[in-house]
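Only one protein chain is missing; all other protein chains are in place.
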Amino acid sequence: MTTARAPLIRAEGLYYSYVGGTPEPVPALRGIDLRIHPGEYVAVVGANGSGKSTLLRHFNALLQPDAGNVWVHEWNTREAVHLRSIRSSVGMVFQVPDAQIVASTVEEDVAFGPENLGIEPEALQVRVREALDAVGLTGYEERASHALSAGQKQRLAIAAALAMHPRCILFDEATSVLDPQGRLQLLNTMQALCSQGLAVVTVTHDMTEAARAHRVVVLHNGEIAMQGDPRSVFAQENHLLALGLETPAPTHIAHRLAGRLPFSSQIPVTVEELADEVAGQLKLHGQIPQSNPMQPGGAYP
Amino acid sequence: MNNPTRKVVVAGVMGAISVFLGASHWGFVPWLAGAALTIMHVPVIIGAILEGPWVGVAIGAIFGAFSLLQGAIAPTGPADVWFTNPLVSILPRLLIGPIAWLAYRALRQISEVAALAISGVAGSLTNTVLVLGALGLLRFLPWGVIGTIAVTNGLPEAVLAAVLTVAVVAAWKRIAIGQKGSTV
Amino acid sequence: MNRPSRPSEFELVGRVTIGQYLPTNSQVHQLDPRAKLLMVLLLAIGVVASDSLLGLAILLGGVALCLVSARIPLGYTLDGLRPALPFLLLLALLQILVIPARGPCLRTVWEWAFFSVTDRSLLAGAVLALRFVVMALGISLVSFSTSTTELTHGIEHLLRPMQTFGLPAHEAALVVNITIRFLPILAAEAERLLKAQASRGADFGPGRFGLLTRARKLLPLLVPLFLISLRRADQLVEAMEARCYLGGKGRTNLIQLRAHPRDHLAVLATSMVVALVVYLGSIDVEGLILSSILPCPT
Partner (left out) sequence: MSQPDTLISVQDLAHTYLRGTPFEVPSLRGVSLTVAAGRTVGLVGPTGSGKSTLLQHLNGLLRPQEGTVHVLGDSLTDPSINIRDIRQRVGLVFQNPEDQLFEPYAGDDVAFGPRALGLERDQVRERVRQAMEAVGLSFDLKDRLTSQLSQGERRRLALAGVLALEPQILVLDEPTAGLDPLGRRSLLDFLSSWASDAKRAIVLATHNMEDIALLSDDVYVLVAGKIVLSGPARTVLQNADVLLQSSLSLPVSVELSRQLRRRGLPVSTDSLTMDEATRQIEVLLRGDS
């Protein structure tokens, strides 16, 4: 983790309410303080209406706070002169694949962002090529964008953000409509972006997905209810249940075994970790041989 | 709301609905003697009410261009032939939006729902009067026939447009209309 | 446009499209979209401004020549005309029989009861029919040979000079682009709505033609279709803003249209032909020819 470095995004004392449609304004965010650092992978979870998507939209100035401030680098999101700099630094991938495609061909859709930044045509070509390459869509340049599969559309949306050379990409429930394979590809792409130094902030209902992040932020009624590394957050299962959430399935099983498994180090959040934990426990008592001929190397170190 | 991006997008999306209504034939309601009532102009009215007169002009232009294209490439009814003339198909449609918008703006203070309904009627009648007027001026049809069509088609179209405009805009803006509660 | 083959009861997706691009990659396809748009505009001017039968025949010949070199199968072109033909004939007949012809000298060809057919009314009937045929074929030609993407680029580039007069060329092109992009989405949503309501007992079968019944069934389909579209519009606005869209100012373009000599040549040739056709109309060439053969009855 890179907490020592200057934060990429800094939110302080954020308040926001939705006006219209209902007699009273509906408060969505109530005093949020949060920092996102370069290269960090943050998952934001919470029940419907907890303010997740609203929070995300403050990070690229799609929304401006009623009170409090958001800075991206040193740019305040309230200042219109910085809008282009902020939004090119913080890209966003939305939930509905179809609704975020602007142009009718793949290459033009990727070019849409940098075109708005006034990038010259030669440099545009290069950016489009690099961005498509990064998400594995090379060769699709002239395809009709609406004819792609849902998973490909989401990767196209990532390429479209990457073409603006961002420092951070926000994902707003971007995996929720994908099938298992499309989801896995998208999650792997997110992880790859992260390892290249980009910050990734993802909003999700899927706790297994959240478990992949460096940090999990739990929202409840517009406030941060819990945050920390996945293990420390998912260790508090009862707290999560009270907030209408759950833990990843392996963690849930581990919690139910809590009396029988001592969990030498930390609570498991993946199937591999849980299996290791159980196997380790049994080996300890000599129930199975120490070295296991069937195991071709654990899935995690 | 004065967001230029939203104006462009709403114009494009409402234009798409108008084209869809034409291409799918959803936009035609069978009526007397094989003639059809149309509601393809309703997206123009709704777009103008939501985003202003220029958006109405843009959607009107798309509606017009499509009826020109349809008249030329795949005419479905007899009247389509006339619509290859842009003076019939495009020019009159440009004014639907602005007139509907004016009606809405003028009456909004009095009653939102009434303003929507009258705006729908005004926009629809603009379409009827100007298209038929163009047919008359270009001497495609005698004025007597035009008068008859204006009454038999224009009036029910205006009613349909008003109903649809009220239903859509009220739902979008979450305005309760008429009764408070369901009829269950 | 939807091709008249029998779809299943609810099938909309893939059948609701604009235009009918046929990628045969011919010379005509390779023309700059701007050139094609200008040419069809010139054609429209010629068709509207000239009432010379000879002139329109020249235009028809020109369009036909282009259709052949664009390698568009004859069947496709005629498909579009066929439904209009009976009505066209009726209109032409009305023009000939009912609408009184005007002109300096009318030679009556045939007379019966109230009807009288003159040479001029015959000409007028033929011109009326030909006008439609030429325009229809011209527009079909462009739609057969130009993809919708090319078309939007063409529109944007053509309108660009008008920006100095305050016409928002970029926005106009974007509107057209979004319309085209949304059409398949709308078709899919509409199909879903239709099926969902049929699943809940709505009856969309044929034979229910009353206005009220029809309107009552249309409303539950159209209201959600509009609402879904408006929601989608909001989502697209967000997506565009998230990608730094702040209007057309300062934008560059990935696709650069480059006009070749053949494009200039094509537009030039079209303007010359159209000028000739308009000239033929202005001197009333048919009148001159007729007068040179037949004397004017007094």
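In this document, chain identifiers A, B and C correspond to the written order of the chains, with residue numbering beginning at 1 in each.
Convention: contacts are C-beta pairs under 8 Å (C-beta built on N, C-alpha and C of every residue); 3 or more make two chains touch, one makes a residue touch a chain.
Since the structure is predicted, the reported quantities are computational estimates derived from the model, not experimental observations.
> Which shown chains does the hidden chain touch?
When the full complex is considered, the omitted chain touches A, B, C.
> If I consider the whole complex, including the chain that's not displayed, which of C:93, C:196, C:265 or C:289 touches that chain?
Answer from the full complex: C:196 touches the omitted chain.
> Out of A:48, A:196 or A:238, which is the one that touches the chain we can't see?
Reading the full complex, the residue touching the unseen chain is A:48.
> For chain B, which residues touch the unseen chain?
These residues of chain B touch the chain that is not shown: 170-171, 174, 176-177, 180-184.
> With the missing chain put back, which residues of chain C would touch it? List them for me.
3, 5-6, 8-11, 13-15, 189, 192-193, 195-203, 219-221, 223-224, 228, 231
> Hey, which chain A residues sit against the chain that's not shown?
The list for chain A reads 21-22, 46-49, 95, 149-151, 173, 176-182, 184, 205, 207, 244-246, 249-250, 252-253, 256-257, 260-261, 271-272, 274-276, 278-279, 281-282, 285, 287-289, 292-296, 299.
Methods note: only the chains that are shown with their structure count from here on.
> Going by the contact definition up top, give me the pair of chains with the most C-beta pairs touching.
So the pair of chains linked by the most contacts is B-C.
> Averaging over Cα atoms per chain, report the distance between chain B and chain C in Å.
Distance between chain centres: 20 Å.
> Centroid from C-alpha atoms only, then distance chain A to chain C, rounded to Å. What do you get?
47
> Touching two or more other chains, which residues of chain A qualify?
In chain A, nothing touches at least two other chains.
> Provide the list of chain B residues touching at least two other chains, using ranges where the numbers run on.
As it turns out, chain B has no residue touching two or more other chains.
> Would you mind writing out the residues of chain C in touch with chain A in their complex?
Against chain A, chain C makes touches at 148-149, 152, 177-178, 180-181, 184-185, 232, 235-236, 238-246, 250-256.
> Within the complex, which stretch of chain B touches chain C?
3-6, 8-17, 19-20, 23-26, 29-31, 37, 39, 42-43, 46, 50, 58, 62, 66, 68-76, 78, 80-81, 84-86, 139, 156, 160, 163-164, 167-168, 171-172
> Over in the complex, which chain A residues touch chain C? Could you list them?
The touching residues are 57, 60, 62, 83-84, 87-88, 91-92, 94, 96, 98-105, 107-108, 111-121, 124-125, 128, 145-146, 157, 160-161, 164.
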